Structure formats: structure tokens, C-alpha cells
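All protein chains but one are shown in place.
Chains here go by letter, A, B, C, D and E, matching the order in which they are written, and residues are numbered from 1 within each.
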Amino acid sequence: MPALDSATLDTLRHVSTATLTTQLFKRGLRNTFMQGVAPLVAQTGPNLVGPAFTLRNIPSREDLDVLELFANPEYAQRKCVETIPAGHVLVQDCRGERNSASFGSILTLRLQVRGVAGMVSDGPVRDAATIAALGLPVFCAGASAPPNLLRHHAVDIDVPIGCGGVAVFPGDVIVGDTDGVVVIPHEMAAEIAQASAQQEHLEGFLTERIRAGAALPGTYPPNDETRAAYDAWRKSRGE
Amino acid sequence: MPALDSATLDTLRHVSTATLTTQLFKRGLRNTFMQGVAPLVAQTGPNLVGPAFTLRNIPSREDLDVLELFANPEYAQRKCVETIPAGHVLVQDCRGERNSASFGSILTLRLQVRGVAGMVSDGPVRDAATIAALGLPVFCAGASAPPNLLRHHAVDIDVPIGCGGVAVFPGDVIVGDTDGVVVIPHEMAAEIAQASAQQEHLEGFLTERIRAGAALPGTYPPNDETRAAYDAWRKSRGE
Amino acid sequence: MPALDSATLDTLRHVSTATLTTQLFKRGLRNTFMQGVAPLVAQTGPNLVGPAFTLRNIPSREDLDVLELFANPEYAQRKCVETIPAGHVLVQDCRGERNSASFGSILTLRLQVRGVAGMVSDGPVRDAATIAALGLPVFCAGASAPPNLLRHHAVDIDVPIGCGGVAVFPGDVIVGDTDGVVVIPHEMAAEIAQASAQQEHLEGFLTERIRAGAALPGTYPPNDETRAAYDAWRKSRGE
Amino acid sequence: MPALDSATLDTLRHVSTATLTTQLFKRGLRNTFMQGVAPLVAQTGPNLVGPAFTLRNIPSREDLDVLELFANPEYAQRKCVETIPAGHVLVQDCRGERNSASFGSILTLRLQVRGVAGMVSDGPVRDAATIAALGLPVFCAGASAPPNLLRHHAVDIDVPIGCGGVAVFPGDVIVGDTDGVVVIPHEMAAEIAQASAQQEHLEGFLTERIRAGAALPGTYPPNDETRAAYDAWRKSRGE
Amino acid sequence: MPALDSATLDTLRHVSTATLTTQLFKRGLRNTFMQGVAPLVAQTGPNLVGPAFTLRNIPSREDLDVLELFANPEYAQRKCVETIPAGHVLVQDCRGERNSASFGSILTLRLQVRGVAGMVSDGPVRDAATIAALGLPVFCAGASAPPNLLRHHAVDIDVPIGCGGVAVFPGDVIVGDTDGVVVIPHEMAAEIAQASAQQEHLEGFLTERIRAGAALPGTYPPNDETRAAYDAWRKSRGE
Partner (left out) sequence: MPALDSATLDTLRHVSTATLTTQLFKRGLRNTFMQGVAPLVAQTGPNLVGPAFTLRNIPSREDLDVLELFANPEYAQRKCVETIPAGHVLVQDCRGERNSASFGSILTLRLQVRGVAGMVSDGPVRDAATIAALGLPVFCAGASAPPNLLRHHAVDIDVPIGCGGVAVFPGDVIVGDTDGVVVIPHEMAAEIAQASAQQEHLEGFLTERIRAGAALPGTYPPNDETRAAYDAWRKSRGE
């Protein structure tokens, strides 16, 4: 799978998940936004953006899922943290289970040291205050203290998974902002990024009109006249 | 339906939804507080207060609910935003559906420009950070990016609806504070407002007694002796 | 039941619920962390710590649960607030019911005046902003305005209950931090506190190694070599 | 608490829970019907009727809730089965927990041998096919095989509890039919029984009119003319 | 809106909701099957089929929703039962609320007398055993005894609603079998019926091949060879 060009990634850092889901919706993709997954810390800077690297968990079994498991470097969870490429986003399938953590502060720190872009899980995290202080973008189902072995056994890395009810294939582009997390199929990322930037540029113009008192009809969505005004405005700015 | 007098509205801006639900409870109304609806931004100033103007949504249908729909000024959602009177509160029935937005930032801005008091929905909003920055009081079910057409087809305005599990008739008085949103039947608003103000005045007095070390029995609720002390205190303040 | 020694209590104020649930998990206790219960205000100082004093609620009945009930000092809720010993934590069984408050600001103030350590409930509170301003640690299921009589009839104090899906026996030690609330059986509190402090001391050392670039294998969990380095480091600090 | 007279009990065996909840609703009791509780076997004969004898469970704890507990005759569950009076209905508070059984076939058989009227639980039963074959009326949340110790620790007998979201005080009258289970406060049982029988007698007459083609208006509910016809019909039958 | 031709209705009585949802899915309609709605009695004969006639309920209010309401022939629920045309299906929007009944046996009997095809609700029914005995096809959310006024206030008839999470416009074609209920937009009914009958005719042929030992590849879905065999078989039968 070819790497995403940096222009696309950069564009995605500055468009909203609202716009992205609209562009995906226009192309027939209706189930792209994760349910029950929110930023641990309200996002203020650019979006979390990066290709997905996945970790799949199944329900734990008491005889297998003991703390000693973590000493095994081949255990999928440990291996995932050590092998995920820099710039990628770790995406965990926790089946939406809220009764135990999916990650803690030391693993999150290790992700940060390794240059990972962020972490997304449809389960909670533990040590939430410590993780929040690290500054790595984390999107999850809130906080829950119990160790992940209480509910999870990690089995696979870099396979297709579900997260927050959305299909995530390795390499799909993850974008997270204050609203939450959207998954963009890898092959559509460049097109969606460009169309989203165009939509937001237009909407910036329309927002000013609305702020100035324009009514919705004719403005949002724009009729021919408004569109012409937009084109003129763009020309006037040399765009 | 007669407009609410401004004294009642002003009183309602300064009593809590906790007090209001108690007064409604005393009169036999037990189901007046919306479930799953919270302020998008923690309320700090006066309450959101205003008569309800409603928008009813049903589940969407893929062939009907396409983006082109928004260009039709008669589409109920668009018409609602353009016709809701200033000072009213837009209340949306989204059936508690959390998988798509019920509103975005441009429509919210238009409400604000039009002088609407606020927006209440039992669905989420998209562009949550942008909406929060507008300053218009919004009470909803958190944030979710997908366009509302993903789940909703707007069909009616200004009809009785359910929102957050509560009946909302057009003109009912909506009050929102940090705890959430209460619905007061239009015809009871003046009485409930006055009784609530009286309750809070008394509770202010009782709170000081509790703070000073008084035990609950005899103080909260007040027995005859405490009530006499309250009356004396009021008299001493010339009330 | 013997009182907990103050060293144990103090230790528990400075270890995380994440660590505590791990130590309980190691000893076979898997269901110790309350579900759906979160700090009303993000915890910043030391943890909420104290022995549990319980209040049991059952569903309300309209003919019994009227506001006049609160005038009866023998009503279990009122009696609970007046008899809970200083330093204890009031823990309420609200069956996870989110449609009404479990507590309001005046009762919470009374708890604070009486020197109670904090309040934990698997239901919401009303007057949430006022309670937040009091500064007493409160862990609950968010905010909801309706009076507790809408859903609850208090029947017992100081009996075993469930709260957030966890068994709470009177005297069990309650610890709350940003992640939430853990229940430690009274007889295990000293052992768990000590083991948790040791775990966190070690993890502090390991965290620095991770921050400095160490990989997880061999570091977390520590192999013999890392453990020897830790012992040497401790010795070097005269511990 | 005085025993219920046998005429009341007999009347209750032959009126529907639909009628009973209507009569309770008319008297202001709106929360009397258990949620999530259904007959294990479709009821065909008379209703399950009897005074409630309660068992309260809290969440289990792995160190306490081991199979050896059952050998202790003082364990609340065992004591409950051995002390519940004949003709009573065992009502269990299982907090609506569906992940483990609340009862199995041998305990149910013991209830039957002891002359108990039936068993009601807001948790499932195990050995469902065997219990169904016993013929004792059982109302519960379906079937689930795991032992009750997985989730439950029995702590009290004959105390007020919640079951299926309804308050159950010892001695309250339990009535179960195909629709489910209603709880009638002990002191209202005679009045509710009589009013329900009268309502059903009238509705039997009205049903025949509807079957014969009468429209709802004027018939159901009956206007003065229909009521006069009913009175005449009753007189003609010598009632 | 033109009435549906009887050939279409008859075809729809003999194809499965599984096939119908597949044909709708092929045409881009993904949300056509009601959630949480099941036949009260396992269907054995032909499907329930008919155009939708709707009833919209909102949450009840204690002061409005009293039993006397039923004496008013203009109350939407009563009016709905008296005006729904014969052959139509009454479809109720109960917001998926399971805590009270949406209908009882006398109203259901009146529907039957009036020649209505059946009743569909996303709430439960009361008098479930009596309704089951009537033989009118009823699809609902199980049984619950409390009167519908406990939760519902009927406000509209013959308007677009949601039921079981699906949009239902008046005149849409409702089809119910053992799997549940599908909603077919009125204008697509003839096409969907015909395509479904063709699909089932083909699948009947394929099923015999599978029963005889054919592997899935090439058979289901059919490749060119299988399709040719099917055509030959049809020709051999003179179809």
C-alpha cells in the first residue's frame, strides 16, 4: 500500500470530521464515524491524522490472561506497541467494552516515544489524568481503571477490525477532532481531503454571509447567485 | 396562546431546574426533565429560558434524504430555522439517536443571528467546538460528526413532540441549566416560577443554617420554629 | 471492625485506582471498580479515601414517596446523613438509575459540615454546579435535576449494597481518583495499600526508562536485569 | 400484617394484570409492573397470586462467593427457601443482571415441595427446561446457565427490595399472568381486586358489543346509555 | 395516492421479508426492517400485507393523560381505530418504549371487526393472550400490562412516523412474517414484489441443488451454467 502524500495528510489535519463525513456520505459511505469514542482531552490544535495500525482483542479467559503474559514480547499487545510505524495511529478493537481499560500510561508513553501519531480505542483508558498530561492525542471511551486483562486478550496486529462500529482496514486514514473519529478508506483519502478542503473554503465564505444576516435559502446551500459571488470573491483574492 | 410575561421569564432565568422539577413533582408532573440531554458548554450565566418551537424528525430514507434536500426552503428543517420567532427555543425530536448530528455550526449561527434563545436536541451536534464558541446556549447529546440526513428526515414544525423522553408542546417553557433541561407546561409557567423563587429564597436561608452547623431535622425541611425564624429574618430585611 | 490505620489511609490517598485494581486482580478480585461512576469534578489533589457507610434505596412508590417524608428524622436518607461518622464515605445504591437525582446540594453541604470524606453514588446528583463548588469529593453518574423521590425510597443504612455493579460492605475502603472508584475489602486494605505503593515506586523508575527510550520487553514488566538496576537505584537513594 | 382473605386472593387469580395496573394507575400508582420479567412458561390456568417473601442479592465477590457457601444453612438464599411460608411468592432482587442464573431446578423443586405459590426474579433461571417441567409458576428474565454465585451474593430475606424496577415490600401481593407481574401494595389488595373484577365484568359486556359491531365512541368507555344497557343486562341475569 | 393492485399485494403475501430486504438493499434502501418488533404469534399462513395507516404517540403527561381521555372520540388513538380503512395496517410510533402497553384486546378486536389487516407497534401490547387468540396479525415488542397512558399521548394520525427505527409514510406497504416487519415505499411496491417473486423462484431451484449436494460456488449465487440449467428447467415446466 502506497504511503499517503504529505499534502493530503496536511489537508486532513485542518478539515473537520463533520466535513469529512459529509464527503464520504456523498460517495455512499454512511458508516465511517466511530460511535462511543471521544477525545480524552478536548482537541485544540490540528486534527489527529495518520494511517491505521490495528490491534485486535477478544474476550479474556482467566487461565490465559494473567499478568505474566506481559513479559512475553510476542504477546500481540506488546508486539503492536513495539512495531507500529512512526506517524501511524494505533486503533484498538475492544468491542466497545467499558468495564476495563484498554491501555495505560506507560504503554501510551512508549507510543509517544516511538513517534506514533495517536491512539484510538473503543474501550476506556486507565491512568487517564497521566495520559492526558502526556499530550499524545488519545480518543477512547472515557476512563476505567481495571487492567485490560480483565476483559481483553490481544490476538492480532495489522488486520481488519471493527472499532466504534466502523470497519478499519490497516492503512485506512484516521482523522480525529473534537467531534470524534472518522475512518477514510486509504484509496479515497486524497480525493476526500481535497473535496473537504474545497467544501470548507466555500463554507467559510457562506458563514460570513450568514453572520451578516443572510437567510439560509439561496445561501446555504448556495444558489447560482451565491456561487457566482463566491467565485468572484475567490478571484478578487487571487485564488 | 398568550405570550409569557417577562417577569416570569426573568424569574425562570434564576431558579434551578432542580427546584423547578420539585415544584412540578409537587403538582403531580413527574416526567418533565429530559434524559440524555446536557449543556454543550457548562452554563455559567442565567438559564436558557424561552417558549418551545419544535422540529420533528423521523428516520431517514436513503432515496429521499440526499444533500440536495437542503436547497429546498420548504424542507421542514430549513423552514424551522427561518420561521422560529426570536426569543424562542428550538427543540428537536431526534428520537435519542446518537449516531448522527442533529445540527451543525452554520444553522446554529443562523439561529443566533435570528435572535433565537437557544437550541435543545436529544441528538448530538456536529462542529461542536465551533458551536461552543458561538455562545448560543445549546443542550444536546454530545457531539457526532455525520450529517443529520444519515439518520433524520425533518417532517414537521411547531407540533407536539417528545424530546429526551418528555412531552414538548409548542409554547411550553424550556429551562436549561448545568443539570439539564426541564419542560414546563405553558399554563403552569407563572405559578411554577413564583413557587420556585419562593422555595429558593427559603432554601438560601436554610443553607446558611446548615453551613453554620444546624442538623437536618427541623431545618431542612423547616419545622415551625425554623419557619418562624425565616419569617422574622425576612421581616428584618423588609421583605 | 477495627479502624484502618492512618498510614494505610494515607498511602491509599497517593496510589492510583489503576494500581489498586491491578493488585486486587492479582489476588483474584476482578469486580472491584464501579461502572458508570465518575468524579463530578476532575480530581486534582489526593484521592478520596475512607471507609464506606452505605445507604440503600429501592424504587419509589407514589403514595409513600412524597416530600413530607423528608420531615421524618427517622427516614433512612436523613438518618444516614446525620449518623455517618466523620471521615467515612457515604456510598449510595441507586441501582444505576439515571432519571432522577440521588442527592442535592444541601444534603451534600451537611455531609461536608459533618466531616464526611466524600459521597459516592451510582445515580446522578442535582444542583451539580453548586455541589461542584463545595469542594467535597463527589463521584456519581453525572447530573439530573428531578428529586430523588421520583425514583428512590431509602430503606436501610449501613448494610451491604451494590454500587456501580460492585459489592460494598460497610467498612470497605473506598478510593476515588480521576479514573473512578475502587472498593477494597476492609481486611485487605493494608496489604493492598502497601503492595500498590511498591508497584508505583517501581513503575516510576520504569517510566523514566521508557521515557528515555527503553523498549517494553525487559523493561515493563521488568526482567531480572531491570529489576537489579531498580534495586541498585533504590540502594543509591538510600531506600 | 394481616393475612389476605381468600376471597381477595381468589379474585386476583382471575383478573388480568392489565386490569390491575389500570386500577392502580387510577389511584396514582404508576410504577407497579415489573420490567424485563416474563413467565418462563406461557400461563394458561389461573394467575400466580400470593404475598411476597423477598430475597435480596448484591454483586458477588470472588473470595466470598464460592460453592462451599451453599453448605451453610444460614446463607440467606438457603434460609429463604427453607423459611418462606407456604402460599407465598419468592421475589428475588437480582438487579436485572442477566449474565448468571438466579435459581436452578433443585431449589425450585424444594419451593414446590414446601407449598410455595411461585417464584419471581428479575434475573434468569438455569435448568430452564427442567424448571418448566415442574409446573411451579416462575416469572424471570429468561434462561442463563452460570451459577448465581457468578454475579450474586444473597444478603437479606424478607426486606423491601426492588424487582424489575418496582418496589416490593414483604407482604405485597404478587400477581402474574401472561403479560407479566404486577405488585399490589398489601393494604390496597382487597380494594384493587374488587374494582378489577367489576371492571372486567363490564368489559366482558362491552367486548360483546364491540364484537357485534359497535363503534368505540359511546361503548368503550361506556356512555350513560351503554352503562344503562349494562345495568339492565345485569339485572336480567339477576346480578 | 393510487391503491396498490391486488396482484402486488398477493405476491407480497408469499415472499419473505428476507427476500424483500435484499431487493430493497440492491436498490440502496438499507434501513427498511423494524428493530425490536416481532410477531406476537409465530406466523404460519400468508404474510401480513397492507398499506400503512399511522398513529403517532409522544410521551404522556400526568395531567393530560387520564382515563377520561378515552371518552373523547376525537382523541387521536380512538379516531385512528375508527377511521383506518379496511385492508390497511395500523402502524404505531411508540418510540420503542417497553414500559407500557401500546394497545389492548378491545381496541384490537375493534380493528378486526373493521376489517383492518393487522397492527404493528414498536411498543408492547397488553392482554397478550387474548389478542393472540383473536387471530389478527399483530407485530409488537412483546407484552406489557400497564395502560398506554402511562407513557403515551396520541397526537396524530396518518402522518409520517418512525416505527422500530424505520421511516413509515402513510401508504407505504407493510409486510410481516416470522422474521419481522419490512416497510416498502409505496412507489416501489410493485417492482419489489415482482423482483422478489423472481428471486424466490430461482432460490427454490437452487435450494434443491444444494439439498442434493451442490457446493455453494457456482450454485449460490448461480453462475452462467446454473442459470442456464434454471432456464432449461423453467422451460421444461412450461414457465
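The rule we apply is simple: a residue touches a chain if its C-beta (ideal position, glycine included) is under 8 Å from a C-beta of that chain, and two chains touch if they have at least 3 such contacts.
Treat the numbers as computed from the prediction; the structure is a model and nothing was measured.
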(Q) Counting the whole assembly, list the visible chains that the omitted chain makes contact with. (A) A, D, E
Q.
For the chain left out of this view, which of E:11, E:32, E:57 or E:92 touches it?
A. E:32
Q | Contacting the left-out chain in the complete assembly, out of D:150, D:202, D:215 or D:229 | A | D:150
Q.
One chain isn't shown here. Among E:72, E:198 or E:223, which residue touches it?
A. E:223
Q) For chain A, which residues lie in contact with the unshown chain of the complex? A) 27-31, 58-64, 95, 153, 155-156, 159-162, 165-168, 185
Q | Hidden partner interface residues of chain E, rising order | A | 16-18, 20-22, 25-26, 30, 32-33, 35, 38, 42-43, 177-180, 182, 203, 206-207, 210-211, 213, 215-217, 220-221, 223
Q | Interface with the unshown chain - residue positions in chain D | A | 67, 70-71, 73, 78, 81-82, 98-99, 101, 104-107, 109-110, 113, 126-130, 142-147, 149-150
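Quick note on the criterion: only the chains that are shown with their structure count from here on.
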(Q) According to the touch definition, list the chains common to the neighbour sets of chain C and chain E. (A) B, D
Q. CA centre of chain D versus CA centre of chain E: separation in Å?
A. 32
**Q.** For chain B, residues that touch 2 or more chains besides their own
**A.** 30
Q.
Chains as vertices, touching pairs as edges: which of line, ring, star, complete or other describes this one?
A. other
